[in-house]
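Note that this complex is displayed minus one protein chain, with the remaining chains in position.
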Amino acid sequence: MATDLSAEASAAAIKPVRQAPPSGSHGSSQVIRTGGAARIVIYLILALFCLYYLLPLYIMVVNSLKPLSEITAGGMMALPRDWTLSPWASAWSTAQIGVAATGLRPFFLNSILMVVPAVAISTVLGAMNGYVLTKWRFRGDTWVFGLLLFACFIPFQMVLIPMARMLGLVGLAGTVPGLIFVHLVYGIGFSTLYFRNYYQQFPTELVRAAQIDGAGFFTIFRRIMLPSSGPIAVVCVIWQFTNIWNDFLFGASFSDFDSQPMTVALNNLVQSSTGVKEYNVHFAGAIMAALPTLLVYIVAGRYFVRGLMAGSVKG
Amino acid sequence: MAQTTSGRGGSGGDWLRDALPRLVLSPSFAIVLIFVYGFILFTFVLSFTDSRILPSFGFVGWENYQKLFGLRAWGIAVKNLAIFGSLYIVICCAIGLLLAILLDQKIRAEGFIRTIYLYPMALSFIVTGTAWKWFLDPGIGLQAVVRSWGWESFTFDWIKNSEMAIYTIVIAAVWQTSGFVMAMFLAGLRGIDTEMMKAAQIDGASTFALYRRIVIPQLRPAFMSAFVVLAHMAIKSYDLVIALTGGGPGTATELPATFMYSYTFTRNQMGIGAASAVIMLMTIAAIMVPFIYSELREKK
């Protein structure tokens, strides 16, 4: 479900990484000698798993580029004989989503309108919180952090009913701002966790030096902490983005037809029981829903995993 | 470690400056207090009421819980979670550990392979569900493809089979997460002291013995985190089921998360829905609270 990405991130953040990032060049491998035959077997297994992980992507891509008839004739695994972009065009602008034939375009825009503010605000708040929790500690701060942290892991089923009521009462039900608010509320815990663990590694002497130099609370944050926060900010932004973009539960619970995010619209497209099942259009739509996060992963993925590991080393 | 610089008996401005850090933290804290803990309390209270389509406050004691555990649908959901959860955790850990150990053998193009193993993590479960739904569909997917290749009797219709459908959820979920578990184990492996490995080799340990006796026991923390992450994900699994099977065929793949949603919002049994959410929370808390507590304590 929607929160899963962040759940993983956080658990990674709380524990397993007192270690070097996976990209570290000096691993245990250096001392293990494996024979030629064994190495061939190793590469073979690794390659097989590559196929396993790539298979669904391959299916989505090739089938989104072929006419429906080629799929229904049992040619799902084959490359298109008749290359076509019409499934993409249909998924984007004409496919039937629920009651209207709007394609996925308006919902893609909804998702962007939802993700950008939610990510920006939760990251800024997380940075401030992390700063306070590590450099301006006060009695009971560990408790505050513990409560924020546990909030990351609750099953959201526990808040669906009151949240639906509350959004209805304040008139945000079924709107994009309502979704922004919900994602903001349940994103703060994670962004705080990231920045807190990162700032814990940040030398406190620097804060003291700045205090003696006469810098105040906000000046220290802006001039000393923020300029060194690039890596963790990237980590936080990417995780929140992936998380919120991929959310389904909140989207399905709190949006109207007009404010549906991409994941909900895609599910409606695929599950619609009327008419012929246009598998090629479904695959094209699925790729559209996957593209933004996939793109982020490809562009910043290595850096992202590394930054996550490095930023979340235990304090 | 406190860097309080507060002045005793300072002016009003001093008071503001001293309180500033806590003031900055307070909106976030208030939000979480209300919208997480307040709402949890609200749902908890609802689970003892006769709420149906809307919240109402006629208290009925444990009735909802008694009804819940009497429901066949809830029994199925819990049994499914047990099957799905245990297989999901075991298979993810097995694949993750295997791939991590293999990738730790000075593999060429390691970064590239890792990227491939990890990319499913970037996808929405709705996307994953869609891809696997049609791939596993006997009419057009794997079964149809193999038959079109000439093996006419080949059958793979788990997704349409009430007995087997839950395993298709495992397949898709493992596909999505095992790469991440691999990354966790790989990080663990890279953290093990190289000199210890050298010493074990000088002691005459075979590669197999080295891993079984020296390396894998040291991955305990990584196993712990993997378990916590995976268990927590399994309990919250919702999107994947909706996209892959919709809970079907029939109710064959319902999980507590889908049960809660349908009882609350489509069957208008809000009291029972709230009770099921409380059970989910308790289960997750039983796993997470000791974990978080030990982490925060260790840090002190």
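In this document, chain identifiers A and B correspond to the written order of the chains, with residue numbering beginning at 1 in each.
In this section, a residue touches a chain if its C-beta (ideal position, glycine included) is under 8 Å from a C-beta of that chain, and two chains touch if they have at least 3 such contacts.
What we mean here is this: contacts and distances are computed from a predicted model.
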Which protein name, taken from UniProt, belongs to the chain you can't see among "Cytochrome c oxidase subunit 2A", "sn-glycerol-3-phosphate ABC transporter ATP-binding protein UgpC", "Outer membrane protein beta-barrel domain-containing protein" or "Diol dehydratase reactivase subunit alpha"? "sn-glycerol-3-phosphate ABC transporter ATP-binding protein UgpC"
Thinking of the whole complex, not just what is shown, which of A:V62, A:L133 or A:I224 touches the missing chain? A:I224
With the full complex in mind, choose from A:L147, A:L206 or A:V234 the residue touching the hidden chain. A:L206
On chain A, residues whose C-beta touches the chain left out of the figure: 203, 205-206, 208-215, 219, 223-224, 227-228
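Throughout what follows, only the chains that are shown with their structure count from here on.
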Let me have the rounded angstrom distance from the C-alpha centre of chain A over to the C-alpha centre of chain B, please. 14
Chain B residues touching chain A - in the complex, by the definition given at the top: 1-5, 17, 20-22, 24-25, 27-29, 31-33, 35-40, 42-43, 46, 55, 95, 98-99, 102-107, 111, 113-128, 130-135, 139-142, 144-145, 147-148, 175, 177, 179-180, 183-184, 186-192, 194, 197-198, 201, 207, 210, 215, 221-222, 224-226, 228-229, 232-233, 235-240, 242-243, 246, 257, 260-261, 264-265, 270, 273-274, 276-278, 280-281, 284-285, 288-289, 291-293, 295-296, 298-300
Chain B partner, complex, touching residues on chain A are 1-5, 7-8, 11-12, 14-24, 26-32, 34, 39, 42-43, 45-46, 49-50, 52-57, 59-60, 63, 71-77, 125, 128-129, 132-133, 135-138, 142, 144-151, 153-163, 165-166, 184-186, 188-189, 192, 200, 204, 207-208, 211, 216-217, 242, 245-249, 252-253, 263, 266-267, 270-271, 279, 282-283, 285-287, 289-290, 293-294, 296-298, 301-302, 305, 309, 314-315
